[in-house]
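Comments concern the structure below.
Shown here: the complex without one of its protein chains, the others still in place.
Let's look at subunit A:
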Amino acid sequence: MSFNRRSFLKSSALAAGALATPGIFHRAAMAADEIEVGVLFSQTGGLSIIEKSLSDATLMAIDEINSAGGVLGKQIKPLVEDGASDPKTFNEKASKLIIRDRVPTVFGCYTSASRKAVLPVFEKRRNLLFYPTYYEGFECSKNVVYTGAVPNQQLSNFIPWIINTLGKKKFFIVGSNYIYPREMAKVSKILIEQNGGEWIADEYLELGHSEWGAMVNKIKSSGCDVVLSNVVGDSVVAFYREYKNQGISQADLPICATVTSEVEIAAMGAEYAAGSYTSFPYFQAIDTPANHAFVERYRKFVNDPKAVTHHAMASSYFQVFLWKQAVEKAGEATPEAIVANVGGQSFDAPDGKVTVEAANLHTAMTPRIAQWKADGQGEIVEAYDHPVFPLPYVAYGETQDNLFCTAQGLDTSKLNQ
């Protein structure tokens, strides 16, 4: 048998084609009973420690929905992409998910920097992002559903409580030097003055900086009686440690924080945070059967009996259910249909009832305050009895009766007042 190059190539091509064909049919058949969604968090890099937990919570929600029959009779297929702790990579991966994979929704992003980096992609392609992090507000996009707390949901109860219940009136505000801490400080100052307190300093440290000697010394000698901390990342850990090492007691001069969650507490060693306070809608310590079951399921899902749950993670989890309800109400999974139907959706999350407000696509949640104990868990010392309406522009005077961010978009004329 003669076997020349051409016939070899031909037969190889045929064979390859024959092998590939079932795959093509298979994929087409799969697509009919599957809905693909994007899951975009940092699986690698400096932020992966926290973002991995958000990714896991999202996958767990998808897993639970799938085992209960999926959405519209279809299974959800998560396409997990790695943002690599780098906003530019986030942008590329978001484009990949939207343009090539044509997913109707992406669940993802943790930092404001990564959200700002992907925002143009979602707006230009009219796609949809579900964003689970507490953030600084000051944003109004028709292409993002925000399921983390905004400043008024972390501070509207916190500042009055510090002044009235703790009896502390002189605030030292400290933060990392970027947009979130600065916006939080802006809202805090308004609330502090409204409630008859005063702020004596407003200091910032480079992001990721961990040399706190001078700052803690300044706090010590400033005459303040409470510290409001908007410090993020591993700087938090060095801060609390230096605080204790310079001999300041949380009982005399408590740190009241907006970022320090179960994750940071575990990282610094619980004894350093014991006695300090944090305000978030969700804590692992929430004592309800729903939350106990949630923590249990999560630990089983990640196969780590000591895993901690935290606010952004709880949001990562329940936002998938809000999305599912919107898809079911719409009867189809296109970004437009989901956005049109997600407003008003409520869900009984581990932290109680959460509702996506149709007016601004932010989520109403119940603010809580926890005091950290020596075992690394919080004890809820104060909670609203109802969810609080999200006001992303509260630092600029937004109120529930005078919304800046509306269904028609941002009313910029109000910002200029």
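Keep this in mind: contacts are C-beta pairs under 8 Å (C-beta built on N, C-alpha and C of every residue); 3 or more make two chains touch, one makes a residue touch a chain; residues count from 1.
In this text, contacts and distances are computed from a predicted model.
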"Urea transport system permease protein", "Methylenetetrahydrofolate reductase", "Alpha-E domain-containing protein" or "P-II family nitrogen regulator" - which is the UniProt name of the missing chain: "Urea transport system permease protein"
Contact with the hidden chain (one of A:Gly247, A:Pro289 or A:Gly331): A:Gly247
Hidden-chain contact residue, picked from the options A:Ser95, A:Ser210 or A:Thr355: A:Ser210
Which of A:Ile179, A:Ala266 or A:Val295 contacts the chain that the document leaves out: A:Ala266
Hidden partner interface residues of subunit A, rising order: 46, 48-49, 52, 177, 203-206, 208-211, 213-215, 217-218, 221, 234, 237-238, 241-242, 244-247, 263, 266-269, 271
